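Here is the structure we will look at, set down as structure tokens.
Here the complex is missing one protein chain, while the rest keep their positions.
What follows is chain A.
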Amino acid sequence: MDKQSLLDLLRHDARESVDDIARQLGADADAVAAALEELEDDGVIRGYQAVVDWDRVDEERVRAQVEVDVELDRETGYEQIARRIARFPEVATLRLVSGDYDFFIEVEGDSMHDVSNFVSERIAPIPEVTKTVTHFVMDSYKEEGIELGDGDDDDRLSVSP
């Protein structure tokens, strides 16, 4: 079983059935099921999620990208700070990045007020955090490699040479 091909396929559409994956990879369905289980057990596959265009959902959803600067000391490294921040359910994404700041956080909330409160009351007071800069997301055009919005209509001829 070529696990890279299996992962490519799931990245494209995680809802494919085991049987359909097997057909596409020219593999046995039992072998696909076993490979999936192994990838999950090994922590390679951490979950399966939909890519949602929130603009098409009535429910209000506010997201912000937060730059976080930290100051390390002898007892505290990036890992410890990251673990502490990651536990907040409001934090959807957390990455250590190179450049002008240390952590990139994506925060979700029901309103701008919620998100602002979370950053000022939960993130900023962490002793190692020295600065936060919050960017509210105004619109999304692409998520996880998928373009959002209109434009995917198939206007080819229904039958052609």
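Definition applied: a residue touches a chain if its C-beta (ideal position, glycine included) is under 8 Å from a C-beta of that chain, and two chains touch if they have at least 3 such contacts; residues count from 1.
Everything that follows uses one rule, which is that contacts and distances are computed from a predicted model.
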Exercise. For the complex's missing chain, which UniProt name, "Tryptophan synthase beta chain", "Cation:proton antiporter", "Aminotransferase" or "Probable aminomethyltransferase"?
Worked result: "Aminotransferase"
Seminar exercise, completed: Which of A:D73, A:E121, A:D139 or A:D154 touches the missing chain? It is A:D154
Problem set entry | Contacts of chain A with the absent chain, listed as residue ranges | 8-9, 13, 16, 20, 22-26, 154, 156-161
